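Every protein chain of the complex appears in place save one, which is left out.
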Amino acid sequence: MKESLRALTRSQAWRSIFRHGLPLSNRTRAEAVFYNFFLHVHPAKVRKRSVKFTYTWGLGGLSAGLFIVLVLTGALLMLYYRPSVQQAYGDMKDLQFVVSSGQFLRNMHRWAAHAMVAIVFLHMLRVFYTGSYRPPKEFNWVIGVILFVFTVLLSYTGYLLPWDQLAYWGISVGTNMVRSVPFGLGERISYLLLGGNIVGENALVRFYVLHCFVLPVAAMVLMGIHFWRVRKDGGV
Amino acid sequence: MTRARTLALFLPLLLVGCTGKKNTPPSVSADSVRANDSAVAAPAAVPVERVLSYEERQGSVLYMKYCAVCHGKEGKGDGFNAFNLDPRPRDFSDSAYMAALSDAQILQTISGGGRSVNKSPLMPSYGGTIDNRQARYVAAYVRAFSTGQ
Amino acid sequence: MKPLRLTFAIVAVLFLVVLAVSPLKDYLREWKHDQTEYNRLVAGLPQRVKQVDIGIRQVWVRKLDRVDRCVTCHLGVKEPALHAAPEPFTTHPQVYHDVDDLGCTFCHEGQGSATEYRESIGKVKYWDRPILPRAYLEASCAKCHREKDVPQAPILNLGRKLIRESNCVGCHKLEGGEKQWIPSLDGIGEKVNRTWLVNWLKHPRTYAPSTRMPNFLLTDEEAGTLADFLLSFKTFPEEAALEPEPSQLTSAGADQKSKLVELGATRFREARCISCHPINGKGGYVAPELGKIASKVSAQWLYNYIKRPKRLQPGVVMPRYRFKEEDLVGVVAYMESEFVDYDVEQLPPHTPDPGFYEKGRALFKKYSCGGCHALSGMGRAEETGPELTKIGAKRLYEIDFGRSGIEQTLPVYLKTKLLTPHVFGESMKMPQFGFREDEAEAIAVALLGKTDDNIPPDLIVPDAPSGTFAPQGDFGKLVDDLACLGCHVMNGRGRLVATDLSLEASQARRAWIEGYFKVPYSLRPVLTERMPKLYLSDAEIKTLVDYMEMAFISDSLDHTVSTDPAAAAIGRGLYYERYGCQSCHQVGAKGGYVGPPLDKAGTRLTAGWIFHWLKNPQRLKPGTIEPNNNLSDAEADALTAYLLTLK
Partner (left out) sequence: MHGMLNSYGGGLMNADFRAEKNSDAKAVPKRIAFMKGRTSARVRKEEEEMVMTVPHLVVREVIAFMLMVIALALLSLFFNAPLEWIANPEHTPNPAKAPWYFLGLQELLHYFPPIVAGVVLPALAVVALIVIPYFRINVKRENLWEQDRRQKLILVLAVAGVLSIVLLLYNVYAMLIPTVIVAAVMVTPAFLRQSGGVLGWLGSRPLSWWIMTWFVIMVIVLTAIGTLFRGPEWSWTWPWKEIY
């Protein structure tokens, strides 16, 4: 048993994936950060006081974590969802009744989305009240504000997809607010968003594309920059 | 060791997660739905206390049309035409007699008439007028007169 | 470092456990339990019934775009061996449609996509079409079955009949009916008195228990104003004016009058007015109540109306009796003396308030009187009630239940609305029709069938098109004048109170028909609706019968039988011994009276008719209860021969 395990960990395939064992010395620990794609956003060493939970309340990290959860559950939900007026609502019902753990997936996605809006907002407050927006991090603050807007937009575009009364009228109220933008601009924006004057099939497809592709990709790019700047400005 | 203990700690939680949907006994559903139609199940005076089944309800409609003129609306053999007939039409509420009668015999009488079961030819045969299924409905309803109470 | 490691370990285990709960929850779903139960049940049966593989089962009805997963748990629907099994495994009662063909929710409603009991019956907050209670199940037949009489759906048929008769289309947009314009209210000021009208407007059923006029729950003031408004209409359609009241009626002495009344009573009986008109609730159902007519209409109007009904009331189905003047006056005198409402209290003399016309007109509009009644100058009423063409698809959240406190379902809402229209709010205009509970339920059933489901055309069973038969010439004029189509059907047109005349000349012999017009004796004594005596002239009878012999005849019903006494003897044996015809038919005052007496069958009926009738009664008269005995030709011939000897 032990031998076979050792044989496995010594095989070339294993070692090509896990180049190192558990990092036990400070050198290998530092290397773990240097050589790991995901850990690379961190410096090798951090100040002890910044490791403390109350230092940032972990809100930025949790936002990122929620985003990961949303991407994963969202991708699974996409397998069962068809953005058409005839099928969308039925697909929701199928998720509930037929798809294994479908309701659970949808619940996760929904609650994570709501949580993300709240936590990103809290993150913004934390950054403000600790004064972390001050130079030289002012542009990262701007990116953060944009990311907050994107978070809300992501949630909003996803809101329409179940195609129930809640979704339909929630979106109708929202786009009617947009209409009040002056100089005919509001009308145009809402027309562009809905692909027409009413919430219908076109709107559903547009919101779907925005929700599943445009906004997440844009958010991911901005998140990359955001994290990179945090790191460069000496954050954790 | 620790792991096993932690697992044991969270087992109750696991169970809670599953109890959200204890089965409601399905039979309750059928009863409650049936209870609703007592008002309509009996289109005319029917001495049957029990709520009629779908077959009996269908049968009652046919019975009222074809049979009630002689056998009576309550199956007592006292329809308005009964008094012109000798022998009198059968009283379906006679539970002793009806209990001895098989479903096949009732069906045969309806379809083939009185003669086909060596009874009075005054009972006509309805085999050419209603189909087998309808005859079964009527038979079910005829039986309900004696089994209702 | 120790506490951190410990936390990590605990959290990691918790993490895995929590993530494992969801699949476990999925594994313990209700339907899986049911399917296991089913397999256990089936294994214990003496008959061989196949077990099922655990998995969701569904009926996909492509043409209806429905997926019903009810069969996931209702596993025995098509398994006769399970007829005594408990729900949800029991066999479906035999019906005309296959589960695979229409699925489940098309008829039962509920949530077909659901796989949990509570969700599937749809009694959850966000499902708008919960399962139909059995009492209302026939509503679903109406989705496809547009014909007047849907087989095996008596409740639906009753509901539709009530919708037609209550003239719901007067106020509501609804298919299956046309706006009715009878009776026209033109000239009502010359017809009725104010006392009657006010009482009538307030409580129609006090005067006529069987009336179709609903109670609008008017206040005294509204009723008075509306009556004043209506009484101001004194001209009849097309400027027709009333002839003066005959002098015998006004100035006859008591002795003379009683003679007149006696004559009138005889004529009234002969004319069989009660075949159509109920008197104090007894009699026919086709025409208005006559029990208190003398307290309603003026004698002058009555005289004019009976003389020429269509002149005062175009389109009415009342026949024009060919009374002699004296007889007519007698009938009027008889009705005036007999049909008086002694209970009525005359209203005190009254001067209409100056704005009565405008106010009354507003009331006439408000209550949509024009939905049923024509009144010149008012135009045709628009539908003022809500559209009902898709009422069965109404969502619960679209209904204002007000403070009624009833169960919040659509069937119960409709039923309650029909029984007590004002319970959902005081401002409702819908009148009280006084339906019985079962009637209200039946109407609710007919309305619930009006959904927005997309029904494929090949599923729809259309109603037989109403006939367009419109005879021309002298016959046509007579049919119109005598309102034959009010009771008889001719080539698919008319109202079937009496017989269908489309094959009359193949059925009855000419001499008999002629005699029947003169003295319409009753073929079936038990019936209320009998042929009235119309006092036709010989020439008119000839016109009628000539036309019948030409048009109401079919060569396919020709048949000749031998008049051999031996054959008749065999037929007699069949009549009494084999087929027991005497159960229902009388010969020589012996036998039943379900069917017509056959004493004079030989003079009344043709050989061909008897033969073909005996072979298949339902072919000649759909719905007749005479059983089809599947006679051989020889038997039918013999019976025909026997019946022809009865003269």
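Labels for the chains are A, B and C, by order of writing; each one numbers its residues from 1.
Simple rule for what comes next: a contact is a pair of C-beta atoms (placed from the backbone, for glycine too) under 8 Å apart; a residue touches a chain by one contact, two chains touch by 3 or more.
Predicted model, so just to flag it, every value in this text is computed and none were measured.
S.K.: Determine which one of A:Leu76, A:Ala167 or A:Leu215 touches the chain that has been left out.
M.R.: A:Ala167
S.K.: For the chain that's not shown, point to the residue among A:Leu66, A:Leu194 or A:Leu210 touching it.
M.R.: Touches the omitted chain: A:Leu66.
S.K.: Extract the touching residues of chain A with respect to the undisplayed chain.
M.R.: 23, 26, 29-30, 32-33, 39, 42-49, 51, 53, 58, 61-62, 65-66, 69, 85, 89, 92-93, 96, 103-104, 106-112, 114-115, 117, 124-125, 128-129, 131, 133-135, 137-139, 141-142, 145, 149, 152, 155-156, 159, 162-170, 172-174, 177-182, 186, 198-200, 233-236
S.K.: Take the complete complex as the reference. Which residues in chain C touch the chain that isn't displayed?
M.R.: Touching the chain left out of view, chain C contributes residues 4, 7-8, 11-12, 14-15, 18-19, 21-22, 25, 126-128, 395, 397-398.
Keep in mind that, in the parts below, only the chains that are shown with their structure count from here on.
S.K.: Which category does the touching pattern between chains fall into here: line, ring, star, complete, or other?
M.R.: Shape of the chain contacts: a line, open at both ends.
S.K.: Between chain A and chain B, what is the gap in Å from one C-alpha centre to the other?
M.R.: 62
S.K.: Measuring centre to centre with CA averages, how many angstrom lie between chain A and chain C?
M.R.: The mean C-alpha positions of chain A and chain C differ by 64 Å.
S.K.: Please report how many Å separate the Cα centroid of chain B from that of chain C, as a whole number.
M.R.: The computed centroid separation for chain B versus chain C comes out at 27 Å.
S.K.: Which residues does chain B have that touch at least 2 chains other than itself?
M.R.: Residues of chain B touching two or more partner chains: there are none.
S.K.: So in the complex, which bits of chain A are touching chain C?
M.R.: 90, 93-94, 96-98, 100-101, 104, 164-165
S.K.: Using the touch definition up top, name the residues of chain B that touch chain C in the complex.
M.R.: On the chain B side, the touching residues are 2-3, 6-7, 10, 13-14, 17-18, 20-21, 23-24, 26-27, 29-30, 33-34, 36-37, 39-41, 43, 53-55, 58, 61, 65-66, 69-70, 80-81, 84-85, 113-115, 120-129, 133.
S.K.: Would you mind writing out the residues of chain C in touch with chain B in their complex?
M.R.: Residue list for chain C touching chain B: 9-10, 13-14, 17-18, 20-22, 24-25, 28-30, 33-34, 73, 86-88, 90, 93-95, 116-118, 121, 131, 133-135, 137, 152, 154-155, 437-438, 441-442, 526, 577-580, 582-584, 590-594, 616, 618, 625, 627-630.
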